[in-house]
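Just one protein chain is left out here, and the rest sit where they should.
In this document, chain identifiers A, B and C correspond to the written order of the chains, with residue numbering beginning at 1 in each.
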């Protein structure tokens, strides 16, 4: 339901022998394509000269054999993007490659800065010009200035990290190095792997797996990894006293587990598939339901549905079909009924649901419009009851850290209470997993969570211009509605 | 694992009022896209003049608002195609539109003729020329000749059916009518529906559902449906004495249930999802297995896996991930290991399978190469054992009726026995659903089955040039191999 | 001003050694691109198997290195096309490749049949189907039938020529031969050349020159050239008594000299550039003019203008500029004045024309609308007088032989007399070259002329359905108008 954010990948052969780093990046980005389908880009370092190619659409649309053959080099960084901020358009595609005081530098990021507007104004006051609306350009402009006072790229990154606020996982490339770093809260993921002499940085471990590499460890919150011919170097960009100690050090975005990340990835010690399965099991305990069949909303609710069914002892089944050919081009229905647009995307499996009481599991509710249509499909197909269970808490707040959530005006949980949502989508009952439950589902997680979209606690703050706009939501009012449907079966 | 065949759709507004028949065809074909992704085409009748548009690739690539706006008309037929015979290329795309003695005529077919080579030679002897390698052109050439001796299009179709042999479901359009017919064995599906004043013919019921129409009934084996302003007319093209009586009248392709058809379709009385679920359950009884987890090979094995798990009382889970962005363009791995190509498409969910004994359900085995790679992925991810259960019998024979199976040289079951296949794919055990079991899974089916690919019984015969090539397979030899793996756990 | 018609090319290496015949065809067609820009196609014979590739637009858009590399073969035929009849669309693109009784056959033609409608109806009565509206398909259907009664391809062509009427130059390819023939009147051109062991057939000699070949001779009216491994063979398809004797044997289209052909081509003994130069000189004698400068309407009037200037002793100059980037896509002027569309294409050279009396030479007048705009441009640029001289007679009749002239309703000379046209285009005087003058310009021509569009004498007849529609024009009424402008300066 949520749109994806971005994915980054980087690789450098410390032996300098293999010249197919861009090809490796291609494979890695292919495994990260779920994190962004709007544009893709790869920058490659050929003997100290960096070239960069970016294109709109899927990776396979912009990069074929011919393009990759022209991109020989022992190091590469890459990016897939969903425009979580800034205009769409090739200008904002990444990696961004610049020339500055110290030569060439390329950078690609996943995340969002909270103080980018202030930083832009400040840089502009000093004469900077901006050709894009991307935070990557702000970072590059800061880094270029920092290099005036330091010859050391790592120091320059540390200086930049001191001045920026937000959530970001970044990969960079200079003629001699590949670097990667994660914001002090570690809100967005980044991990380190290895394939022979090649060190790899990637948004998710699935990208390391997909190139046949070996996962080493997650990059730590606030850590800067610097890779060059002389090997790998770890630098903490934040002083130890500024880091929170213990298991709550770091605030990884919980939504990575709810929706973003690929199930086969393990982030900061917690496996995504396992977390979704467990979320479904906890949901079954928190919000049980008398029913004949558990189904998942395809595709994002399937893993939790399997867990729910196992825990509840209710048979699991497939109740809905998602058309695999739904893409970016659609035909408007004119004379035909408007429902055709939904009917194009989803179909109910009549034989599976007819005459049955259904529990449908979805990963989250944002606007609720598609959910309403799906429930209508199920009832038309003969489902006696449809009980909706959401494997995460209601989304009460927008995300400022790189996730494309709508504003509070469009978030259903900001404008209706639980019972009103249930009525709107015509479910027989509705329940959400508690925030504690969601946290508990990420077993093994070696750090804390960012739960901003659920409870408004934003570990890296919010943009100044959003502070006054942000509406505090009283969750008691949301949950304590007198719900006839809830009475019936929760 | 099998490639899809073709899908057809037709619609005519008997009131002549609605002019968006091509748009209706677009929605119907979109729901049939799983039956063919290589080309798409729509022919529309605008006040007696037929125009036709065909394009390579997906429906959405060739037909947008601009194209559909130019295609006004009260009747339309459409086609999506996977090239089961003939060269790929826009020339072979359908519908095929011709001008002949009686004016314009468009035709689109799903299936394959056995005697097309003889028919072509005979027609060529009489002066016919062929611009494509498609059986649709053979049919049109025959129909044009038949019209010399009859003014009646329905009689002409009957004459043609007398001369052709094979499996076919065809939709046609003349300036005054839309017609549809099914071969006397009813090997390929075709059904009839209605939306207000519009009669619809479609390969599968899901296409009728997807346009908001009402399913009326399946077209009978050997039946010709003729739709015009004066309504709908049913004609039997085969004399009653030639039709086998009772429940075995008709020989519907069993593979529609195994793989082709969309789960929400119901064909000749049997629902596809229900059949797959039941096939899984029967498989659990026929080939039980001590294991910790049941998984399906994505996506074709999921429905049967759910049924297997329910019947066996073993937990169902997701063990494999299929990359949604795999398309037609790939990058060759050069220096990188060849496994990357499989790793691009599939990933094992380590957390789900590690330390477990796995039963994996797949719909069928053709060559077995992908299966081998998948099992390797699962074992690498820590699966203790992988027991493969196939929800259909071994494929011993190629299909001559429109399904793109490889020759017997490439069919694994023709060249190895069960135990040898098990060894090749490195499964801990391997078992197939019996043919009786597969038949039993299609409960509610109002006709018999074509089981040619399983047992070599081809109800409409085989092409002459194939008769001598076809190798009879001794199934006893296949199954009665001394299988260590099978001993262990079947 | 006239649209171009088609161009054909064929080549066969009698030694069978060189495999780049399709590449040779590419170069030849590139030189013939002026004869058609709507589609291009090449068929190549690789060891007896013919494959064909066609594409819309210019040759360079559809055929690049990759495509040509896949088209190896020792023989090829090719075609560039402007749709003089039939719908545009890839279906009508040529060469057309069929399979028939005797195997494969490809054909490409320049010209038009007068009795194609009758032939189609007759073939349809016998059961033929047509997938295009092209005369090439009619020819192929006839040839396929003829092969029933003769095993000889040359006899089959002769039989076909007996049954068709019209203007045509055709190249064909079978697994063993390349053939070319010209209609009995020789209305459309075709010539024969040689490059080492390769025999070449082409619409114009410039195509032979452009591949570095040597011109041998023109194909004779009614002649069939058959080229195979055993060399070249000439067959007359018309009995000698049916051929008119003497210099008037053959009726070459005069418009080839007026507009179509490339200036460096020589057709039936008469060079195109020389003919245009001489037409200009004769025009200067027939329609002298007191003026300061002779200019040509770019580009079609330039050659005649140079001749006119030389003969008249008036300085020749450039008075108009044609924008080289005018293509098929245009922007509509909305708020801007409509004249912008013409201003895009043409600009007057103010310095050259200001204060001068101008004679402008154009090759022909069809509708006259562009001419009016050009004269307005010249006068706005300061030309004192603009005297228009046309290097051909008025076009009173449409062409039925492959030239895309408008109907008589749109031909200005059918609806206005000379003086009315002069007024409409606002010229100070207007005169045409006489038909005798135009004939005389083609010095060296070894045959007669088709002058149908000028005087309504159509050597190969007109289509039946046009006979009644055709309006006989009284040329005296056209010329003997009381023309004030003509009085002044003719």
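In this section, contacts are C-beta pairs under 8 Å (C-beta built on N, C-alpha and C of every residue); 3 or more make two chains touch, one makes a residue touch a chain.
Here the structure is a predicted model, which means the values were calculated and not measured.
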Report, in label order, the displayed chains that the undisplayed chain touches.
A, C
Touch assignment to the omitted chain, from C:148, C:249, C:343 or C:470, lands on C:343
Can you work out which residue in A:131, A:239 or A:409 touches the chain that's missing from view?
A:131
Which listed residue, C:148, C:249, C:321 or C:470, touches the chain dropped from view?
C:321
Which one, C:176, C:263, C:382 or C:456, makes contact with the chain that was left out?
C:263
Using the document's contact rule, name the residues of subunit C that touch the chain not shown here.
18, 20, 23-24, 26-27, 30-31, 33-34, 37, 58-61, 63-65, 68, 206, 209-212, 262-264, 266, 271, 273-274, 277, 302-303, 306, 309-310, 315-318, 321, 323-325, 327, 329-337, 339-340, 343-344, 347-352
Chain not shown, touching residues in subunit A:
90, 96-101, 120, 124-131, 140-141, 144-145, 148
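Quick note on the criterion: only the chains that are shown with their structure count from here on.
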With chains as vertices joined when they touch, what's the shape: line, ring, star, complete or other?
line
Which one of the chains is closest to the middle, using the mean of its C-alpha atoms?
B
Report the chain whose mean Cα position is at the greatest distance from that of subunit C.
A
Taking the mean of the C-alpha atoms as each chain's centre, how many Å separate subunit A from subunit B?
37
Just give me the whole-number Å value for how far the CA centre of subunit A lies from that of subunit C.
62
Taking each chain's centre as the mean of its CA atoms, how far is subunit B from subunit C in angstrom?
50
Residues of subunit C that touch at least two other chains are none
